[in-house]
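Left out: one protein chain. Kept in place: all the others.
So, subunit A:
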Amino acid sequence: MSDIEKAIAGDEPSLVPYVTAGDPEPEATAEYVEALAAGGADVIELGMPFSEPIADGPTIQNAIQRALAAGTTPERFFEIVETLDVDVPLVCMTYYNLLYQYGDRKEGSDYERLRPFVRRAAEAGISGLIIPDLPVDESDPLREACDEFGVDLIFVVAPTTTDERLEAMRERVSGFVYVQARLGTTGAQADVSDATHESLARLAEWSVPKAVGFGVSEREHAEEIVATGADGVVAGSVFVDIVAEGDADEGTVAERLEAKAAELKAGALDGADERSGKVTDGAR
């Protein structure tokens, strides 16, 4: 079992917060990541900024632009990761072209071109990758490189994913499966979609843990997601919003990141209580 799997499938429900590395500047990230860990994060997802983030909504896109403007290159991202002092596993979320172009080699098989990135990521302390524009059908070269360096490869399951594609993912996924709670791109939303219930039911037999994301911003969302049966909750835009606002009267960015993480974690714990309560009721 990988570190990520252990962290998400542990005794209590887990929280996977996201921030974009280098937003608003590379120097800020370490403090934010430590605050998220202090707030109860079990795995932290770090965005490596790419200029064309087609799977992300405007909130994260703006964060990416700030990070790029502040000079957050892939190499700078790895340097940031190397400075982090947290004991939770880290996942890098980015887009395929950055993996493909990393390193000096500009030709060769996909596996050969992807290998330097994965090796560097593993050395820097990254435990898993989420590459939203790499479909499972094209993922074998990256899967091979990830296996070589002990890095998990996490896939996103959408409400629209077909059974055939689910099966392909099931064979290749490791760490956890990222369940997209609704259609669209990332972004904080008012409620958690019914699609979550259906998606979790479809993944019930999978051996990897399931974390649900897209639109999670409140304690109640986390509670509902975990009560529905998820092992973990992924939340991004709500944290990126806090970074975007900067220090405020209610507290510094780090203080508010920690408080928000603690709030969502508490919601997840409530959801677990609710779920075990339901199970007990059902057993009677």
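Everything that follows uses one rule, which is that a contact is a pair of C-beta atoms (placed from the backbone, for glycine too) under 8 Å apart; a residue touches a chain by one contact, two chains touch by 3 or more; residues count from 1.
Assume contacts and distances are computed from a predicted model.
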item	value
Which of "Monovalent cation/proton antiporter, MnhG/PhaG subunit", "Tryptophan synthase beta chain", "sn-glycerol-3-phosphate dehydrogenase subunit C" or "Extracellular solute-binding protein" matches, in UniProt, the chain that is not displayed	"Tryptophan synthase beta chain"
Contact residue for the chain not shown (choose from A:61, A:127 or A:217)	A:61
Candidates A:31, A:52 or A:82 - the one touching the absent chain	A:52
Residue of A:13, A:47, A:132 or A:209 in touch with the missing chain, whole complex considered	A:132
Residue, one of A:6, A:165, A:202 or A:275, that touches the chain absent here	A:165
Positions on subunit A contacted by the hidden chain, ascending	50-55, 57-58, 61-62, 65, 68, 73-75, 95-98, 100-102, 106, 132-138, 155-162, 165, 180, 183-185
